[in-house]
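What follows is part of the complex, with its chains left where they were.
Order of writing sets the labels: A, B, C and D. Residues in every chain begin at 1.
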Amino acid sequence: MVAIIMGSDSDLPVMQKAADILQHLAVPFEMTIVSAHRTPARLFDFAQNAHTRGIEVVIAGAGGAAHLPGMVAAISPLPVIGVPVKSSNSIDGWDSILSILQMPEGVPVATVALNAARNAGILAAQMLSLKDPNLQERIVEYKKLMESTVLEKAQKMEDQR
Amino acid sequence: MVAIIMGSDSDLPVMQKAADILQHLAVPFEMTIVSAHRTPARLFDFAQNAHTRGIEVVIAGAGGAAHLPGMVAAISPLPVIGVPVKSSNSIDGWDSILSILQMPEGVPVATVALNAARNAGILAAQMLSLKDPNLQERIVEYKKLMESTVLEKAQKMEDQR
Amino acid sequence: MVAIIMGSDSDLPVMQKAADILQHLAVPFEMTIVSAHRTPARLFDFAQNAHTRGIEVVIAGAGGAAHLPGMVAAISPLPVIGVPVKSSNSIDGWDSILSILQMPEGVPVATVALNAARNAGILAAQMLSLKDPNLQERIVEYKKLMESTVLEKAQKMEDQR
Amino acid sequence: MVAIIMGSDSDLPVMQKAADILQHLAVPFEMTIVSAHRTPARLFDFAQNAHTRGIEVVIAGAGGAAHLPGMVAAISPLPVIGVPVKSSNSIDGWDSILSILQMPEGVPVATVALNAARNAGILAAQMLSLKDPNLQERIVEYKKLMESTVLEKAQKMEDQR
């Protein structure tokens, strides 16, 4: 079970892509808002209890001075995937990236590219596939699908000339 | 009463300057380590109770993905001054600055320059001086001292030519 | 009493947010234009006299090579909060941030995030609350309001799935 | 089984930290050099076969235009953790970070902080702990150890004053 959390409902258009790919890969998930700065008590509750109530991977998206992924990683023993969101108050995304990526020794956050919530979903699936060969097979299929889509487009471009 | 906290004992050489100027200005303070990422429970305890046990201003220094000042500001109603520390794992200080400065609406951190713990101390004193005219007088004196030191150096440079 | 000043009337859409939150928190304030570069004499007058005419905290917003907050801090003993404004002539806000934040030892400016005038207002209120328990209570209420707003949105997102 | 690979033997001082923490957490691993740019055939062989020969997580470190983590992620279905190395030819680490982090949709690399190979090791262990409760317990212990170390240092700093 994956938990997708985000700092604000304004992050939903970005974070929805994580939900979509998990659905595509048939990985169960839940999704909600947890704000490190506006609901710190909720953050603590979420992070302390996630692994005891069946969550296995946390995907956390936030923008600006983005503390949500790092604080969940500080409290929970689960792997945490951070999605830097280029929110309206962010400086071109640099603050989002650096405040999620540059975690100190001992407390990793698995950071993906700016706004790359889909990749966060794939990464969560890859983690869960370590104990689920069928899921790994679906990931392999997904990669093949991407490949064949590109090959078709390549053929089309070559033909058009 | 000012509380000076830092994410790691390796921040002490920088943060000591806050203690020194507070001592110079006769402002009482306490100083300790609170790590957002390694002691999150301690962070919560500290931030929730600071204002009830007499702390009036918090100075928090941290480096890299620096979440300490922002998380204290999220939990406590007190004014929080953030000192971005150019720690060994920081990318020239940019991560420290952006993850402290770029707080979302509703949760300010009063950020000072990179490594500028002395300025954090002065700022804390300025805040406390709002209810202590004698302290404001000492701040005025400190500013005059800085001015006269520069004037002397200017005179010396002019004389040497 | 808080003074909100800005370098240009084009900064008003950003700086108005400081006025709004101060009004919400029932903190008296005045608001005007002081340009460090176009009205330097006015800058000096303002900064030299602010604390003698009842101003307790100064919020100063400016963009580009933003010298207003730092010059007020150089002259006045009051705490100065700087708001880096992403003005039309700014390079994505970097110049605004660095020329406000990176003050030398002895002359702090309490810098908030790019365009974050609301946070400047909250910070000013926090400073004044050090001598006004009722104001601190209103700040606590404001934080609770933010929290409950997020909790509602979180519930809504969970329900929609 | 974790595979630690790096682009050059000059990355070893950084990448050794991944090996050390895996050893500490009793996670089996192998470690070798795979250069995307100098041994591309080896890169392909490694990435194509890793999951069939028992590798479950790949940790890949590289600096400058760092293509190793991304290319392994392109070929292998396994989760890939990227360690941006601040190598001698890197521009303060920015090139290492961006060329590992900013992967396109469909091909994630779990990026950790600059030079943060220890965190890469912890993250790999967290992934493997999804199917190994004992390993999760050792991770919890590790977090407690970090916490108590900080608490001791905090006590010491408080006592010294």
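Structural remarks
To be clear about the criterion, a contact is a pair of C-beta atoms (placed from the backbone, for glycine too) under 8 Å apart; a residue touches a chain by one contact, two chains touch by 3 or more.
Everything quoted here is computed from the prediction, not taken from an experiment.
For this homomeric complex the structure file specifies 8 copies in total, of which 4 are displayed in place.
Definition applied: only the chains that are shown with their structure count from here on.
Common neighbours of chain A and chain C (chains touching each): B.
Among the other chains, the CA centroid farthest from that of chain C is the one of D. Chain geometry summary: the mean Cα position of chain C and that of chain D are 42 Å apart.
Taking each chain's centre as the average of its CA atoms, chain B and chain C sit 18 Å apart. In chain A, the residues touching two or more other chains are 8, 38, 64-65, 89, 91, 101-107, 109.
If you sketch which chains touch which, the pattern fits none of the simple shapes: not an open path, not a single ring, not a star, and not all-to-all.
Listed by chain label, the pairs that touch are A-B, A-C, A-D, B-C, B-D. Here chain D touches chain A in the complex through residues 51, 56-57, 77-79, 81, 97, 101-114, 116, 118-120, 122-123, 126-131, 136, 139-140, 142-143, 146, going by the rule given at the top. For chain D in complex with chain B, the residues that touch the partner chain are 92-94, 97, 113-116, 143, 146-147, 149-151, 153-154, 156-158, 161.
Across the interface of their complex, chain B is touched by residues 7-8, 36-38, 40, 44, 47, 64-67, 70-71, 73-75, 89-91, 94-95, 98-107, 109 of chain A.
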